[in-house]
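Just passing along the structure, written as C-alpha cells.
A single protein chain has been omitted; all remaining protein chains appear in their positions.
Order of writing sets the labels: A, B and C. Residues in every chain begin at 1.
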Amino acid sequence: MMNTKNALYYGIFFLVLTVLPFFLTSNWISVMTTFLIYSVVSLSQDIVLGRAGMFDMGHAIFFGLGAYSTAILNMVYGWPIVATIPVAIILPIIASILLAAPIIHLRGDYLLVTTIGFNIVFTQALKNNVFGITGGPNGIFGVEPLKIFSITFASQKSIYFLALFILLLTLAIIHNLETSKPGRALHYLNLDSLASECIGINTRFYRLYAFALSAAIAGLAGVVFTLQFSAVSPGAFNFIQSVLFFTIVLVGGPSSIPGVLLGTFFMFVVPEMFRQFAEARYLVFGVAMILIMIWRPKGIWPVKFGRIPNYITKE
Amino acid sequence: MEIFLQQLVNGLTIGSIYALVALGYTMVYGVLKLINFAHGDLVALSAYIGLVILMQLAGVLSPALLILITFISTMVITAIGGIVLERAAYRPLRRAPRLSAVVSALGASMVIENGIMLIWGPMPKIYPASVVPNINFDLHGVYISLMQILVLVISLVLMVALYLFVNRTKLGTAMRACAIDQDAARLMGIDVDKVIVTTFVIGSALGAVGGLFIGMYYRGITFNMGWIYGLNAFVAAIIGGIGNIPGAMLGGMLLGIFNAFISGYISSSWSMALTYVLLIIIMIFRPTGILGERVAEKV
Amino acid sequence: MKRWSLVGLLAVVVALLFTVSVFAADVIKIGVQAPITGKFASEGQSIDKAVRLVVEQVNKKGGLLGKKIVVITCDDEGKAVKAAICARKLVNDGVIAVIGSYTSTCTEAAEPIYYRAGVLQTSDGTSDTLVKHGYWTFFRNSSPNSSEAKFTAEFFLKKQHYKRIAAISDYSTFSVNLTTAVVKDLKKMGGNVVYTGKIVSGSQNFTPILTKIKSYHPDVIYFGGYYTDGGLIRAQMVQLGMKADFVGGDSNDNPEFIKLAGKAAVGAYLIDVPLPEMLPYPAAKKFLKAYRAKYHENPASIWTLFNVDGLRVILYAIQKTKSLDTKKIAHYLHYELKNFPGITGPISFAPNGERIGSAYMAYIIGPDLKYHIVYREK
Partner (left out) sequence: MALLELDNVTKIFGGLVAVDSLSISIEKGMIYGIIGPNGAGKTTVFNCITGVYKPEKGKIIFKGKDITGLSPHKIANMGITRTFQTIRLFGEMSVAENIMSGRHSKSRQKWWHGIIHTPFYYKDEKENWLKVREYMELFGLTHLARMTAGSQPYGIQRKIEMARALATEPELLILDEPAAGLNDKERLELLETIRKIRGMGITILLIEHNMDLVMNITEYISVLNFGKKIAEGKPEEIQNNPVVIEAYLGKEDEDEF
C-alpha cells in the first residue's frame, strides 16, 4: 500500500544508486558496495530488533554464517558459488531457530546478553578452526567470483549492482512483510506481548519467524560480502560488528526503512568520509551518537504507523 | 592439589577485580535498568588517571602514603567522571525509549576509549614495577604475592562496606527503593536524582579500585582494555543476578574461578567461549541469575 | 518535508566529499596503508612517521627524478575490510607504490587490488602465504615466519637442548601461523612438545593457563604472540614460581616487554632480527638519529625499519631505472638489486618477492636489562 509519493521517492533513490557508480572512484564504489550490503544486514536486523522488539546483539552470526557457508563450500568443497547460495540462506535459518528457540522468552536485556554470548562463541569457534574448515584466525582467501551462465561477477561495478539487486529484493520483502499479517503481528507482539497473545497471536512462533526471516536475509548479504572481498575472516563477524548493526537500527529509526538506510549511511559511510581525521573521528562519532539519541530518541527518521488502505475510511 | 589451589588463588584474584567492576554495572542497572556500556571504559580511564597520579607523587611520599593517596584521588576523580557521564549521556534520556540509552551508552564508551587514545596514545602504558613491594609467598607450592593478598583483602573490605551502606543507611535504603519502583520512591519523597548520582559515584569509585588493581597487579594498561574487562564484569553481574549487589560479588568470584578452572582443566583455547556458554546456560535456565529474584509481570 | 531537506543536506555533503581532490601533476605519489587507529595504532603511526621522514629527506635533496614525492596515508585500522577499501583508495589516488600494511591479514586483503592495478607493495607481514599468490607487485621487506620458525627450532634443540617444550599463541593470524610453524619444525627435528595452547590477547590474566602448563613440567615456554601479552606471561610465570625458560617470538621484541615484566624479564630469551638500536649498519644509526630528532621518540619497533627499507629500495630502484613504470621497477628489484645496504641489513629479493636471507638472532635479557646475543644463524 505504498502511496505514489513514496514510490516516487524510492524511484529517485534507486535511480541515484544506479548511476552513482559511474561517477565514483573505485574506492568509493567499494565503500558504497559495503554500504549496500550493510544496509541489507541492518534491514534484516531491524526485523528482529525494530519490528519484533527483540534485543538481538548477535546478528553478525547470521551474516557470518552466510558468508562462511559460501566461502567454505566454494574453497573446501569446490562448489560453484551459485550452488552455495541456498545453503548460505538455509543454514542461518536453521541456526537462528536453534539458537533463538531456547531464549526467545527472555526479557529484553537478558536476550541482549545471551546473543552477545552466542556471537562470542561463534567467532571463537571460527578462530579455533572448527572441523578444520574455517581457516582459523586468517579466514579464507581467494573465493571465486559468482558465475551465472556465462556472466561473471568479478568487476567492482558488477558486484556493486549485485549488492544493489539484493537491497532491492530485501526492500521488496520488507515492504511485503510490513503490509501482511505476519509483519503486523511482529509490531503487535513488540508493543504488547500479552495483549497480542490474548487476541490469538502465537507470539513464540512469530518471534522465531522474525529471527528466521532476518537470518535468511543476513545470510544472503553474507554471500555478497564474501564475493566483494573474495575472502572471509572472523573479525568481520565479531560482536563489535553486531553492535554496529544494532546501533545502525537505533540511530536510524527502528522499523523505519528510510531510517535504517540513513542509519547505515551515518554509521558506516560518514566515518569513511572523515578518514583524514583518523584519530579523532571515533571520538566525535561517539559524541554524535549521544547527541542524536538525546535529540531524536526514536532515531533520525522515526517510523510512522498508520499503513492502512484508503478504502476503509471512505465510502 | 597444589595445582587446584593455585588455580583457586588465580581465579579469586581476577574474580575480585571482576566483582569490583561488576558492582558498577549491577548498581546502575538496579536503579536505571540500563546497561552502562561505558563503565568498562571508565575503569580503563581510572587506571590511566591512577598512573598519572602515581608518577607525579612517586618519590615525594612514602610508599604506603603514596598508595593511599593514589587510591583516594583516583576514586574521587573517577567518581566525578561517573557523574559527568550520567549528566551528559544518561540523564537527558531518562524518559526516552530504553534502547536509546543503550546507544548513548555505546557512544559514551567510544568517546572515553578514543579519548584515552588521543591523550595517552595507542601504546600500552606500564605501571612502575614495585608500587607494592614485590613479595611472593610460597605455601607448599602454591604461590601468592603480597599484591594478590592486597587485592583480595581490599576488595572484600569494600564489598562488605558497600553491603552495609546499602542495607544499613538511609541513602542505601533509598537506593533499594529506587531499584524496586522509581516512581513510587519519588512519591515517597526520595530525591531520585540524588540516588542515581550516588549510584554512579559509588559504582565508578569501586571501578576505579578495580582499574588501579589492574594497573598494579597486571602492570600493562591499554586504551581499549575497558571492553574486555567490562564485558567479563558484565557477565559476572548477570551470572550473579543483575541488579543484585551480593550477586555481583558472587558472580565476579565465580567467573574468575570458572575461567581459571576452564583454562586449567579443559582448554585455554575455548575458555572464553565456554565462559559465554555458561552464561547462555544460566540465561536459559535461570535468567535472573543465581541470586536474582523472579519478577512476574503485572497484568 | 523537513526530513527530505535533511537528505538533501547529506547529499551535498556526500557530493563535496566525493569530489576528488586535485593534485599537482608532477609529483611521485607513495602510499602508506597502515593501522593508524585501533589495536596496532602505535605500529601504524610509527610506520607513517618514518615514511614521511624518509620522503622529507629525499625531497630536501631535490626529490626523485626531479619530482617531489608526496605521501598519502590510509588508515586500515588493522581490519581486512578496511584494508581492501584503503587499497582501492590509494590506487585511485594514483600512487605508484604502497608501504604496508603492518599486519599480514591487511596486507593479504590488499594484495590482489594492488596487483591488478600494477601498484608496487612492500610489507613487513610475516605470514608465509603473502608471497604465494605469484603477484609481481609484492615485496616482503622482512623475513617470513618459516625462517623464524626454523631458526627457533634450531635454537631450542641444538643450542638449548630443551627436553619438554610448551608453546602458546594468541588468536592473531600472525601468531597462530608462527607458533604452528615453530611446533611443526620442532617436531620435525625430534623435539618433544608437551603442551600447545592459545590465549586471548589483552586478557592480562594468564595465571590459569600457566598453572596448567606448570603441571606438565616443561623446561621452556615458547610464546609466539605480542609483547603486551608476552611481558605479562613472563612476569606471571615468575610469580607462580615457575622455573622454566621463557622464549618469545619476534613480536615480543619491544622495549615495553622489559617494562611489563619488570625484574622477571631477566633471563627471558627473545628471538628476532636485531633491535633498532642494535643494528650495526651505519644507515641504521643515521636513520634512528634523524627519527629521534624529528619525533623525540624511538620508532615503535623493528617493523617500522623493515618498512623504511622497503621504501628505500623502491626509491632506489626508481632512481636506477629512471622510470616510473612499475613493471620496470619490479624487474629491477627482482633480478638486478643485490645486497642493497639497508637499515636492517643487506637486501635482495627472490623472484617471488621474498626477501633473501634472514638475520634472526636469539637474545637473553641480562641482569642489566639489556639484550645479549646468545645464538645466531651461521
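By definition in this document, a contact is a pair of C-beta atoms (placed from the backbone, for glycine too) under 8 Å apart; a residue touches a chain by one contact, two chains touch by 3 or more.
Remember, it's a predicted structure, so these values are computed and weren't measured experimentally.
Taking the complete complex into account, A:Ile201 is the one of A:Ile201, A:Val224 or A:Ile292 that touches the chain left out. One of A:Val48, A:Ala67, A:Ile85 or A:Leu213 touches the chain omitted from the figure, and that residue is A:Leu213. In the full complex, the hidden chain is touched by chain A at residues 173, 176-177, 179-185, 187-188, 191-192, 194-203, 209, 213, 305-309, 311-313.
Here, only the chains that are shown with their structure count from here on.
When the C-beta pairs in contact are tallied for A-B and for A-C, the bigger tally goes to A-B. Centroids built from CA atoms put chain C at 35 Å from chain A. With centres taken as mean Cα positions, chain B sits 33 Å from chain A.
Within chain B, residues 117, 269, 272 each touch two or more of the remaining chains.
Contact with two or more other chains is made by residues 37, 41, 198 of chain C. By the touch rule above, chain A contacts chain C in their complex via residues 9, 23-31, 34, 127-128, 136-139, 141, 156, 228-231, 233, 235-236, 258, 262, 265, 269, 272-273, 275, 278-279, 282, 300-301. Chain contact summary for the complex, chain A toward chain B: residues 55, 102-103, 106-110, 112-114, 116-118, 120-121, 124-125, 128, 194, 243, 247, 250-251, 254, 279-280, 282-283, 285-290, 292-294, 297-298. For chain B in complex with chain C, the residues that touch the partner chain are 3, 6-7, 10-11, 13-14, 117, 121-124, 126, 129-130, 134, 136, 138, 141, 143, 145, 214, 218-220, 222, 224-225, 228, 259-265, 267-269, 271-272.
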